[in-house]
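Structure first, then comments.
All protein chains but one are shown in place.
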Amino acid sequence: MTEPKQSSSSVPGPYKWEMAIDLDRCTGCEACVVACHAENNIRISGEQEAAEGRAINWIRIERYWEGEYPDVTVKFMPVLCQQCGDAPCEPVCPVYASYHTPDGLNAQVYNRCIGVRYCGNNCPYTVRQFNWFDPHWDPPLQEQLNPDVTVRQNGIMEKCTFCVQRIREKKELAEKEGRRVRDGEIAPACVQSCPTSALVFGDRNDPDSQVSKLARQDRGFHLLESLGTHPAITYLKRIT
Amino acid sequence: MEQEKRRWEQIPKINQDLLAPLLTTHWTYFLLVGVLVCLVAAGAGAWTYQVQTGIGQTNMHPPIFWAVYIASFIFWVGASHSGTFISGVLRLSKAEWRRPVTRIAELMTFISLMIATLFVFYHLGRVWRWYYLIPYPNQRELWPNFRSPLMWDAIAVFTYATASTIYLYLPLIPDFALLRERIDGWRRPLYRVLSFGWTGTQNQWHVLETALRIITPLIVMVMVSVHSIVGWDFGVSLVPAWHSTIFAPYFVVGAVHSGVGLVAIGLYVLRKIYHLESYITPEHFDKIGKLLVVTTLVLAYLYFAELLTIWYANIPDHMWVVDALLSGPFAVPFWFMATCIYIIPLATLTSPAFRRWPLGVMIVGVLINIGMYIERVLILVPPLSYPRLPFNWGSYFPSWVEMTIIVGSLALAVLLYALAVKVVPVISIWEEKEGLVHGAHHGK
Amino acid sequence: MAPITVNEMTVLALFEPSGYPESLVDELRNAGVREDAVEVLSPLPLHEAALLRPARVPLHRIAIIAGLLGIGLGVMVAAGTALLYPIVTGGKPIVAPPVVGIIAFEMMMLVAIVTTFAAMLIRLRSESRNATERDPRIDDGLIEVVLSLTHDSARLEAVQALLQRAGALEIRYRHPTLSAPHGAEREGQATAAVLVATSLLCGVEACSRDMQEQPSYQPQEAPRLHSPVGSVSRDNRSVLKPLSTQQVFDEGARLFRINCSHCHGRDGTGNGPVVAYLKEPPADLLAPDVQALSEEALYDTVTNGLAIEGRDVMPPFKGEMSAEQRRSVVAYVKSLSQP
Partner (left out) sequence: MDLRRRTFLKLAGATTAGSLIPGCKENVHQLVPYLLPDDQIVPGVADWYASVCGECPAGCGILVRVMEGRAKKIEGNPSHPINRGKLCARGHASLQRLYNPDRIRGPLRRAGKRGEGRFEPISWDEGIASWRERLQTHRGHALMLSGPLSGTTAQVVKAFMDHIGGPLVIHDPLVDHALISAVDARFGRQVVPDFDLAESDYVLSFGAPLLEHWRSPVAMGIAYGQMRQGRPAVRGRLIQVEPRMSLSAANADRWIPIHPGTEGLLAIGIGQLLLTRQDTSTDVGNSDAYPDLFKAFDLNEIVRRTEVGYDDIERLAVEFSSAQAPVAIAGGPASAHTNGTAALTAVNALNMIRDRVGKPGGVRFFESMNPSIFDQKEAPISERGFLELINEADAGRFPLVHLHHCNPLHTIPPSIPVRRLFERAEFIVSFNSFMDESTDLADLILPDHVSLEAWSDHEHLDEGRVPAVGLAQPVVRPLYDTRAVGDVMMEVGRSIDEGVPEILSHETIRDAIRSNWEALLSQRNRTNEPDWFETAWIERLKEGGWWGPARGVQSPGQDRRSPGYEYESALFDGDAAEFPFYFYPYPSLALGYGEGANLPWLQEMPDPLTTVVWATWAEINPKTAMSRGIRQGDLIRVTSPHGFLDIPAVHFPGIRPDLIAVPIGQGHRTYGRYAANRGVNPLALLGALFDRDSGRLATAATRVRIEATGRTGSLTMIEQREMHAMRDLIGIDRINTWIRGSGKE
């Protein structure tokens, strides 16, 4: 990973991609879920696979009921790979298929993975999905597959990559123009499509980026913070 | 002198008794081998089907990524510790009653280790890429990550496999020399190579015994390290109810517990089939029974320690699992397991009369092993079924492919044992002779 | 008795274990038989001190040295190679001391046990007598004493008498035949078989090609499709009006000279060298009606060519020039009218 040339903007050093999710804005409309399926060649898991609990969603909306009828409330929680700072899935992989990139992302190398699945166990957020069978698209649905994203075969662990193909594309563009990536220039598919703008993505090393401002809010908390995984996603508490 | 003279005269009888299994083959043996071959073929077919179509043939799904394959791996690695523990510790303590037991146990070690490695291959998602685990230089930017407990497993099981093969082969050398003379046909060239030019000079005996005296403590230490590492596979993870310090000792004692049970079964079956009553006496079963009582008590103590700490601390993440085990969906298998490996052995093996009843000890051995298999599954599946985010809780039940592969592997183990009995004398002949001549009081 | 020949002689004497005199070895030694010439073969280890000669193989020391070697090897494997092989881990640690400890322990054990075993095997091999000397009846509980003596016939009788006095059941003599250590030939074939097998194995590895065959269409992968007619993408290249800068005109002029001047002539009036051979004279680009055409129309003619009454008069230049180049030619043709 070559370091970006010293660009005009004040913030030196590598990027640290992070996301802020405002639970007060999130309505659970699942636009992000389908946007992610379209962008990242996620397989179509039919009814049988979903019944076996093997539907693959890189981002899912967790719904929690609270209370009894009639004063019952619902909490929606979009959960995706938290790109942890100290990811519990990295030390346990015997082939370095799960490793940490200098950009602060937790990357999954499909070709190295031999399907031991320890990373899936050790992830406290259960966001790692596994390809139990080869994916299948009835023609002509495969015309829609995104050539920038590898189509995974069976026996491979996969997870949200923060749309790394978009990050890399814009980083190369910025590098070509000799500048740093602007705040908001990179938007993963879910961030881009979220109608209520609940999801915000950006470089946390840049103090005045949108995600840094949101992450500093006192409503901010991290999922399962006590485990010390230092997730890269800050949730903003819903005000009830 | 007269007594000594009479003892030397029984040596030919020993040769005759202990070589009988290799020479005569009853038709039921072929029937047994035939059945086992069919079961093994079914298992192989199921595995190829799973590799061809994808590991989705199992019932594993997020959050339960590890299930019966890894549980079977632990079970067979545990079973393999029976050999090391019994023959190793007994040799160290020079207990006379070890003589007929050591080789039976060491054969079990050798075979169950092979089955254990097989289960690792069943478990891999992309099994045709297993060699990524080997640290050989390549251009694919591949290198095994030695911080992963699975790499510790790989190295530890490899070390243990080599060590136990050596530990099996060493006492066999003199017997191979004897077989080289007594048995002809296709096995003779094999014995000639395996006996490694043994002629029986005192120096050779001395070197052999020294080597044995060196390797025995080492292999016991390896045995303890291997099953601690298998325990640390789970102990070092973040999964609630896995992440606990008790796992390493608990696994080691559990391994010995199920291993000794397995040896009890082996002793009884071989004694019954090959009429070795004069070699394997109720005294042996009594000693094995005492050993089982000790391991049951230690195992119960460790398991109680683990459950108590979780139950008392009442941390929700862990308590979901314990509740599920004690009173939730996993209650039925849990209590069945608890009776099999704690209550029944303590109830029966504490009475000396029962311990001297070979069939009884064998039945308790079988129950212990069934219980220990379920206990390995219950160590694996419930904690995985209750991840920290309750939205993702799941449940699991093995699929037919998994069950066929498990049964097929069990059949393979029994098949290998049956074949081994035809190639190697089940009881170490020279040790029996040595026991006969030098033993202070031969266990009559 | 067999005729006594000239050189080496091996004497084999069988004894009843009970009848075997403890002092036999000492008597033999007094009779002048060398220490290492005496071998006692038995079906089980005889612990009588007399028989034991000091073991020349220090297995204990070998095991300890091998163990230390194993620790070194373990540390090298777990830590050394990881540092030598720079895998990108984004600053995360590769070497963890407790982990290196575990692997070092395992390697120590492995190397120690394997070396002890190897040392013992080598020692066994050096100790092994000729297999034929071993009388099968040893296994039934007899003890055999093997003496390898020189041809000195006098000592032979003395030894023979000594043995008979000691109660030997049977005494035989044997000349040590120079038999090559058996099995050398067969070992050669075994290693050959192993070699073939490994080459087969790594051959297989080259065959499977996971994820190289992507179901998604890669750039330029057949079947090639065309863009929709009439639609305009946001950053459409062919519709962009080039800036009428000088640089575009020069480019247009250069391309005009290459592609168009052979018919339309260098100055565009239609007097190119090829005109004589054409049925239909090319248009005079300076004519007012041509200059009046819009840029789009000109661009369209250059791109798709021209056909009058079904006969195509001018070839399309779509294949020869890119969209920008055709734009620049059109800009140049438009500029012909201005002086």
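Here the chain labels run A, B and C in written order, and each chain numbers its own residues starting at 1.
Definition applied: a contact is a pair of C-beta atoms (placed from the backbone, for glycine too) under 8 Å apart; a residue touches a chain by one contact, two chains touch by 3 or more.
In this text the structure is predicted, and so the values were computed from the model without any measurement.
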Which chains here touch the chain that is missing from view?
-> A, B, C
Contact with the hidden chain (one of C:Ser23, C:Gln164, C:Ser233 or C:Gln247) | C:Ser233
Could you tell which one of A:Cys113, A:Ala198 or A:Val211 touches the chain left off the display?
-> A:Ala198
For subunit C, the residues touching the chain missing from this view = 184-185, 187-188, 191-192, 195-197, 199-200, 202-204, 206-207, 213, 217-239, 294, 296, 303, 318-319, 322-323
Per the touch rule stated above, subunit B touches the missing chain via residues 324, 328-333, 377, 381, 385, 390-397
Residues in subunit A touching the chain absent from view = 22, 24-25, 27-31, 33-35, 37-39, 44-47, 50-51, 53, 55, 57, 60-63, 65, 67-70, 72-74, 76, 138-141, 143-147, 189, 192-198, 239-240
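The rule is simple: only the chains that are shown with their structure count from here on.
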For subunit A paired with subunit C, centre-to-centre distance based on mean C-alpha positions, whole Å = 37
Taking each chain's mean CA coordinate, subunit B and subunit C are separated, in whole Å, by 34
Counting only residues that touch at least 2 other chains, which ones in subunit C make the list?
-> 87, 96, 210
Residue numbers of subunit A (touch at least two other chains) = 91, 96, 111, 156
Residue set of subunit B touching subunit A in the complex reads 53-56, 59-63, 65-66, 123-127, 129-130, 132-133, 140, 142-145, 147-151, 154, 233, 236-239, 384, 387-392, 394
In the complex with subunit B, residue positions of subunit A that touch it = 49, 52-54, 60, 62-64, 77, 79, 88, 91-96, 111-118, 120-122, 124-126, 128-134, 154-157, 223-224, 227
The answer for subunit C against subunit A in the complex is residues 87-92, 96, 210-211, 214-219
